[in-house]
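First the structure, in the form of structure tokens, and then the observations on it.
Shown here: the complex without one of its protein chains, the others still in place.
Each chain carries a letter (A, B and C) given by its place in the written order, and its residues are counted from 1.
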């Protein structure tokens, strides 16, 4: 059984020791360890991916909870195998409804074998979408749209979320949030082709280059690393010379972005891809390897 | 009648004066002037685009020939209107035959309303292609593939070429050649998405970024300027995670690149686009503006 | 005598013809022509650099004024030779006073052989500086700091300014303003190393790369072109690992930036450098060529 343990704490001392000590003592095989220490932001974190006999999973969760209580560390234990048949999604939005709508439909129609567990927004714009699909909605933004980052993670915990889907959620997750759900659990839709067009206005940036190709990118969020190496899916469309920017953006937002996100989430939920040492790799169960 | 005059000479003195003087004296309207002066390379050049009554075109050509003879300037006069119904193409190649082959077929089948006037290579690889389509072939490369740049231009002159198509021609044209056929007459196929992936190995560069989107770009060559702002057409395709680079390159070379070039050349030949002050603009006759 | 003519108008028809026709008729040698046509912004412009017998300069100015009146074109005639001994500077500022202060002192002390003709700000911050040096001050900003771009050019005309110095003036000049004073008359201080660190926060950008070298750039503003090719002077300083960003910015603003601007303006005023076909070239009178 594959198990991912994440730990985040306020300082570096003793972060790794008790967890690693317990895990190796239980005969788990360590498949991956990543650590992170950034003094300036006071975030110290570890990702531990292990192979464990399934009958020890419950004991591991208990032990980690106890270590967390003793050490002030925020420790989370998760296994992609636990709810593999029907993982639970948190769908996060800001302004644009199209990608979230496409995702909700794909889940409803069984094209994505998952459960839409909760919708979270830092703006109220997509609230009606949640109501339409009878999904609980939480607004974590203040009047200016500033998000309560801790509340987002608390909600994902509360709803036992497996994957956090950032469906044109326009806030940057802080490193601590990324680490808490590290290991390939946060999936973002960026409305430009990565790595060429990062930033908040990728349509404008590509247009300024007078490009005739526009695209978007569905990728895992990896803390402390540039996005671009963790691409799950990309979609593109081309336009004729002279098409105005407003038309291009409309084509992208209404058609290309939703399609890209749905296929990206499907690949993760169907476990055709996974995050492995900061890179997306195709798994054997995927259609391209059978 | 739109007329483009290019002049290239070894120094800056008196380059513009006689030509501009004659043209303004003939009542032509100046639509665009571009000048270029690069001491280090000893290339001084001018592009002059004018509107002229059609009955003065022959006299203009004579006058320019005379000025060229008197001043040691290499002066060329060209009008896109002259052979608008069936412009003549020079198709230049190096190794890969696919884009040239697709272009030759499109011309043969009337999808591109042009004439394949001559094929030019700096490598003998595509010679058989010329034979297959009964087009005259000229090898301008030495044993190492180094191209005789002056010979390329001389051949285009000799065959009365309207447009030079660089169909995976892997040599960089020197500024003097670019200026001699300036004004939207040189069309290149680059096997990566511009401006993100220039260079000789764009597939490798995009793959190193772990992208899932690959593309190519058909663009006008503009002397002394970065490519990327002169895009005529772009085509893309996406691949699933885990596809090996060799497979990606094969998809790109055999399918995506030929398609991109054919549509790009068609846009130019059908005069849906033109080069206007270093930028590609859609013309009124194009399908998107009617 | 070298003369620079700039013309800016609302459309493309007849922009070049009357000016070019007059100039070539007067026996002037054309050294450089640049034209610009951007439909989207409705700015059509031309730069004409000619060599003219000095005794025809006054007549040329009259003729251009008359053409401008007849054609609605904004035409300006300028010669760097006219006030070569003591050119007049407009010093434009926003928040930071240090570069302007250094420049004012260098002019006062004769290290820069020029005259501080006027100070212009889009924020009132540097008003006291103008008072201290008894220079007329004009605030062209509204309450939000938005600049009246036309007023800036009108003031430069009114004060017969030869060179516009953007001494940490934090607004972008529109293309029309750049063209009106084209030909190497607008000098900007950018607080980062170009072309690597453009943008509004170059110190932050370099710090995010964990660089230990910081710098700034004095360059000519060239309309419609990326800055970076028109560099007049660059200054750098290095810091030890671990220096906080605030300290780095202070070192840059208080010491490095003022030094860079003063030397850059000196090079232009002493005519060691000039703008030639979008590039900075060293002139023969410069210290490095004698």
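The rule we apply is simple: a residue touches a chain if its C-beta (ideal position, glycine included) is under 8 Å from a C-beta of that chain, and two chains touch if they have at least 3 such contacts.
Just so it is clear, the model here is predicted, and its values are computed rather than measured.
Student: Kindly name the visible chains that come into contact with the excluded chain.
Tutor: The undisplayed chain, in the complete complex, is in contact with A, C.
Student: If I consider the whole complex, including the chain that's not displayed, which of C:1, C:74, C:172 or C:211 touches that chain?
Tutor: Spelled out, the listed residue whose C-beta touches the missing chain is C:211.
Student: From the list A:20, A:170 or A:209, pick the residue that touches the absent chain.
Tutor: Looking across A:20, A:170 or A:209, the contact with the absent chain belongs to A:20.
Student: By the contact criterion defined above, which parts of chain A meet the unshown chain? Give residue numbers in ascending order.
Tutor: On the side of chain A, residues 12-14, 16-17, 20-21, 24, 29-39, 46, 276-277, 281 touch the unshown chain.
Student: For chain C, which positions touch the chain that isn't shown here?
Tutor: 193-197, 209-213, 215, 228-236, 238, 240-243, 267, 272-273, 279-282, 286-289
Simple rule for what comes next: only the chains that are shown with their structure count from here on.
Student: Report same or different for the chain B and chain C interface, where same means the shared residue numbers exceed half of all residue numbers found there.
Tutor: The interface is built from the same residue numbers on each side, given that over half of them are used by both copies.
Student: Give, as an integer number of Å, the spacing between the C-alpha centres of chain B and chain A.
Tutor: One centre to the other, that is 45 Å.
Student: Quick one: report the Å distance separating chain A from chain C, using the average Cα coordinate of each chain.
Tutor: 48
Student: Take the average of all CA coordinates in chain B, do the same for chain C, and state the distance between these two points in whole angstrom.
Tutor: Averaging C-alpha atoms per chain gives centres 36 Å apart.
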